[in-house]
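Just below is one structure, and these are the notes that go with it.
One protein chain is absent from this view; the other protein chains keep their places.
Going by the order they are written in, the chains are A and B; count residues from 1 in each one.
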Amino acid sequence: MSANAVRSRSGIHGHETASGWLFTGPVLFLLGLFLVIPVLMALWVSFSDWGGRGSPFSAGVHFIGFDNYSKLLAGGGLAEQDFGTSLRNNAWYVVLVVPLQTALSLFLAVLVNRAVLRGRGFFRTAFYFPSVTSSVAITVLWLFLFSSTGSVNKLLSYIGITGPNWFNEPSGILHDLLGVFGVQNGPAFLTGGTFLGISWWDWLAGPSVAMSAYIIMGIFTTSGTFMLLFIAALQNLDRDVTEAAMVDGANGWQRFWQVTLPQLRPTLFTVLTLGLIGCWQVFDQIYTGTQGAPDKTTLTPAYLSYQAAFQDQGWGQGAAIAFILFVIIVFFTLFQRWVLRERKVSRRKMRPYLSVGTGSSGVPAGAAAAGQPPTPDGERQ
Amino acid sequence: MSITQSTDTAGTKQDHVRRRDRNGTMAATSVLYAVLIALAIVYIFPFLVQVATSFKSETEAAQSPVSLVPQVWTTAAYRGLFAHSDFPVWFKNSAIVTVCVTLGRVFFDSLAGYALARLHFRGRGVIYAGLIAVMSVPGVVLLIPKFLVLNQVGIYDSYTGMIVPLLTDAAGVFIMKNFFESVPISVEEQARIDGAGTFRVFWSIVLPMSRPALMTIIILSFQGSWNELSHFIVSTQSPALTTLTKGVASLASGQLGGPTQYPLKLAAAALMTVPVAVMFFIFQRRIMNTTEGAVKG
Partner (left out) sequence: MQKDTMQKGLAVRILSGAAAFTTVLALSACGSGFGGNATSTGSGTAGGGGGLTSSSSALTVMIGSSGNAETNAVKSAVADWSKSSGTKATVIAASNLDQQLAQGFAAKKPADVFYLSTGSLAGYAANGSLLAYGDQLKDTSDFYPTLVKSFTYNNKLYCAPKDFSTLQLVINTDMWKAAGLTDSDYPKTWDQLEAVSKKLTTGKQTGLVVSGQYERLGAFMVEAGGNLMNADSTQATANSAANVQALTYAKKLLTDGAMKFAADTGASWGGEALGKGLAAMTIEGNWITGGMQSDYPNIKYKVVPLPSGPKGQGTLEFTNCWGIAADSPNQAAALKLVEQLTTKSDQLGFAKAFGVMPSIQSAADSWKQAYPQLAPFMDAAAYAQGVPAAKGSAAVVSDLDSKLGSLAKSDPKTLLDETQKNLQALLK
């Protein structure tokens, strides 16, 4: 049997090379043609002066080095200003959406996880449904809900607040908040200096009221997807650890922060990464909704890239914006990975436990109550 | 693959703990449900408003934007939608593209996933690493260059240009690969020994066994291609090839003659959501379990 099997196996694996390449061939070809080659082509266009007619590889197109990039990052004109504005708008979007959507989806997951079985299905469906709809449909709905005579303002009027004309209000909410306390213009050192064509005071303006409507929409549509990830993770939790913590007298709140949350680290990492990558690419909603208005406060780099290329015929610049955005996304992903990395437990903190025997599940006795996450064996000092 | 039940692991200690603060638990439970119900209302309410408003007149939509029952039921929005826009054309185009892309993805992703899972060939590791790298390229970078490539290859502004670039996605390959790796190899080995070729083993034996994963691919690609927008913006320009997403987006930016016609726009958005919603409700268990499976994998 074994001799036959060996011979058959080598015979089988012999032409598996051909099959292997043949099977993956279509995927490789399509991904190569529509992903790898485009990226290379865009790289060339971003370094060239192609004007938008004819092939970018034709004779009349010249290599201009970093001209497109420098115009965006240090040009001093409209291009730099628009780029800076778009970065600011998107940065605020990321800063608000990523933590809020992570927290909300975790909160929903915890709640739904506790619910009785029958109800759980209904609630999961209700919270996940917005993620299924297209961003175009949701944006159209949002344009109605947040219009000056829309549902949101009507509901706010029930509690006595006159809502703003959401999608037409360009003032930054931070500035508005400060304005409530009488701070109208920023201090001189903030209004004086500029970065990418925007004064530091304007960088700190916060998202505009219009952008805030998009932020709410972003949280609304993505919390369901991440809730599912958290629910799955919560259901895979090691029950022994939770029991040990309960035995040690930790209450619900402590249990959550010291035991549950650290075990969710991989999922948390996934959610944050996906959230970051997604939030830096806001395009569909802007294209459908406000196209950058009011006062360019809903302009995002992705939309600016599209606009510069497809509307103003600045193809090189559009490509340059896209690549700078690529770098930003990669940077933030790596940064977030570094921030959330598993850190080695310091010697000082580990000392109380080094003398005590470990529990049956590998957790040092009292570790839960003491606040250290159960570290994998390799990191014990 | 069913949902993991979260039953108690029934230790007597836990029962004891539970019995001790039942009153506290009751209060806590009611609060829990109150919060859940309130949140569920917040999540569902917008869609109810959407459907209700699509049956209102424009003036009523502006005057009572919160009421879920129109004072005067009217289908003017829907009639206007079909009379003054190319909605049926958009629907047809979306349907064509979605069906083709879904079928294509099912076939190509499972082929490639099988190869990566089961076949041993030189370069397999490189392909695997390459797919991971490809998945990390953000979509926005591809907006302009895809347009350029479509023009170079000559399939711009055609169904081919709309469908072919969407035919494969690295994520689908990974889902199939993960699934195939979890299938016991004995059946395949048996078939090989009996003399079946690789493709035969794949097509007749492994593929029929992989229905759960295929359903996942079908659902994800249906949803993905039905809701796709930026690809259609860059790959077409003629009105006859406009899809639902592009068409409704142009409606939203108000080109149907000026005035802001909310009932009409909401009707369009509602209609375009119906197929995805139907898919969702039928297959929701599968969708919920997939994401859980993705985490496990």
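The rule is simple: a residue touches a chain if its C-beta (ideal position, glycine included) is under 8 Å from a C-beta of that chain, and two chains touch if they have at least 3 such contacts.
None of these values were measured; they are calculated from a predicted model.
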| item | value |
| --- | --- |
| Of B:Thr29, B:Thr260 or B:Gln284, the one touching the omitted chain in the full complex | B:Thr260 |
| Per the touch definition above, residue among B:Ser67, B:Asn151 or B:Ser182 touching the missing chain | B:Asn151 |
| Missing-chain contacts mapped onto subunit B | 62, 147, 151-154, 156-157, 195, 197, 234, 237, 239, 250, 253-255, 257-260 |
| Absent-chain interface as seen on subunit A, which is shown | 11, 14-15, 18-19, 21-22, 25, 29, 51-55, 57-58, 60, 76-78, 81-82, 147-149, 165, 168, 170-171, 292-296, 307, 310-313, 315 |
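Assume only the chains that are shown with their structure count from here on.
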| item | value |
| --- | --- |
| Length of the line joining the C-alpha centres of subunit A and subunit B, rounded to whole Å | 19 |
| Residues on subunit B engaged by subunit A in the complex (per definition of touch) | 3-6, 9, 11, 13-14, 17, 32-33, 35-36, 39-40, 43-44, 46-47, 49-50, 53, 61-66, 108-109, 111-112, 114-116, 119-124, 127, 130-131, 134, 136-149, 152-153, 164-165, 167-168, 170, 173, 192-193, 198-199, 202, 223, 226-227, 229-230, 233-234, 244-245, 248-249, 251-253, 260, 262, 265-266, 268-270, 272-273, 276-277, 280-281, 284, 287-288, 291-296 |
| Subunit B-facing residues of subunit A, complex | 4-5, 8, 12-13, 15-21, 23-24, 26-28, 30-31, 33-39, 41-42, 45, 55-56, 108, 111-115, 117, 119, 122-130, 132-141, 143-145, 147, 149-151, 153-155, 220, 224-225, 228-229, 231-233, 235-236, 239, 243, 246-247, 267, 270, 277, 280-281, 283-284, 287-289, 291, 301-302, 305-306, 309-310, 315, 318-319, 322-323, 325-326, 329-330, 333 |
